Structures are given as structure tokens and as C-alpha cells.
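Right, I'll just put the structure down here and ask away after.
All protein chains but one are shown in place.
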């Protein structure tokens, strides 16, 4: 199980290689990418801030999902610091014998990361205004 | 919308590049890979056979999913002919503004491809026996 | 009525040929004739679906016109 909170770029290509398995028939991946718009406003730049506990909490979330679903391998990474438009902020990859488990585990992994990980998102809009997401 | 039934190798890397979009915040991919085992038996080799209508039916399925869900871009490919263990037989990639639509569309796309596409799978086991899957 | 029959996957394996010709006028008659010509098809045909001239046709009473093509499709197993 690969889990990382990192300022380095993250990608599906990199993480999906870590969940390959000859016994697993299904691999599902998710990439949450930085968008150039939010609620109709044009986003110029974006930065994530992580609490020091983020790595440990992400490890707990990943372990919960691995326990709950019949998965083979799981990899998840959350990037922080400045991220360019189009780059990934969150990548999750799950392999399983059967596709139902792979889809369910990957989807719930992403939901739980979003709920539980102490990471914040700061957006600067094209008009120069800025906001902390979920805290406006 | 990219749709192909092909004897060439297919990959998530290749297809996910076709669904990138700066407005889409979520990309979900599925890869159905050839396993070295099936129902506890060791698989030595495997071949898919496609009916001539498979490309057209895959196009219809992809269009249905694109109509039903709020997705940005969609790409799906099914390989036929001999496929080595660990290689992909089916790859589906969906991008959407929101992750819920991306997961739902990708999952239902894979289900419908499996239900509707006129493709058959022939397995040769390590003990020399063989079978047409779903037709034993 | 001469009908061209194309056999795929498990149906081709059972018959040992990928294409054959049958003289019959309904789908049911064609299938009976196929089983007579290729006894091993008896196990496979009950699981199959059919295309007549590329359109789904699973009504055994359906009449099939001269020169038609019938495709015999075993259960799909894509993905």
C-alpha cells in the first residue's frame, strides 16, 4: 500500500504502476485535477496547504478502505503546495480481482480522503480576488 | 469521444490522454486486465474474438453513457486477438467536472460494454484444457 | 430458401466450420438443420442469440428470406 502526501507532482501513470498485479483483473484510478474554473469563476492559480498530520490520516483512510473492500493493492497520493492548472491534486488507484470492488473501493477512498484529510485549498481568481475553499 | 475495437495493445496511459480537459476536475479510468487465473484455475493463454458489429455497438454504448451522465470526454477501447497475461482487454476513461459523474459513468460504461459487446473469450488452461467463457 | 450461416466462437468450435449454407425458411427450421448437419451444435445453440442480415432475430417462427445471412452468436464474454 503506497500512501503519500507530497509537494512533488503526482500522476495516475506513476501510482497505477504500484497496483499492478497478475491476479487482479480490474484496476480503477481517479485523478482530481486542478481546474481553470470554479463555480463559474476563472481560476488563475491555486495552492494546497497540508497539516503535519495529513500523511498519518491518509494512511489511516487507506487502511480502512483496504480492510473494507476485497482489493489487491491500493495507492493514494495527495499533493500540496502550488499546483498548476491541469495537474493532479489527488490520485487514487485500486486493483482488485473484480471490477465491482475496484470501483467501490476507489470511489469511497476518494470520498473519505476528501472528508478526512486536513488539507486546505487556496484559490486566486483571474480578477485578483482569492479565497480559502469551504471557508468563504 | 474515442471508441475502438482493435487488435493493437491498449492502455490507460494512451486513452486517458484523450479525455484530458482543463474544465474537467475528475478523471476516472478502468482497465480490465487478463488474469493468470480464473475460478481457481491457472490460465496459460487467452484470445478474444470480435463480431464485425463490435465497433458499432461499442460506439452506441459510449454514446448512451455520454448522453446519460454529465461527462466532458469519454474514451473506450476493447482489444481482441491473443492477449498476454497482465495486458489490458478493456480500457475505459471518463472525465467530468465532478467525481460522482465520472465514477458513475465509467462504472456503467464498463457494465454496458460487458453486457452488449459481441466479443468472446477463449481461455487455454495450464492443464491443456480450454473453454469459451460463459459457454461451458 | 438458401441461407448463409456464420458461426462464431463456441458455435464455430462446435461445428468445426465458420460458415455453412442451409436450405430452410424459418429461423427454427434453420437451427434444426444446423443441428442435423453438426450434432455438436446441439449443446451451444440453446444459449445463442441470432442476427438475420445484421439485425437481432430470436423468434424461431420468423421467416428468413432467400439469400439472407444468419449469424450465430454464443453468449458474449467481453471485458
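Should a chain be cited, it is by its letter among A, B and C, assigned in written order, with residues numbered from 1 in that chain.
Note that in this section contacts are C-beta pairs under 8 Å (C-beta built on N, C-alpha and C of every residue); 3 or more make two chains touch, one makes a residue touch a chain.
Remember, it's a predicted structure, so these values are computed and weren't measured experimentally.
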Visible contact partners (per top-of-document touch definition) of the missing chain: A
Residue among A:7, A:53 or A:129 touching the omitted chain: A:53
Footprint left on chain A by the chain that the document does not show: 32, 48-49, 51, 53-54, 78, 89-90, 110, 113-122, 132-135
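The criterion applied here is as follows: only the chains that are shown with their structure count from here on.
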Centre distance in Å when chain A and chain C are each reduced to the mean of their C-alpha atoms: 50
Centre distance in Å when chain B and chain C are each reduced to the mean of their C-alpha atoms: 27
Shared-contact residues (touching 2 or more other chains) in chain B: 32, 110
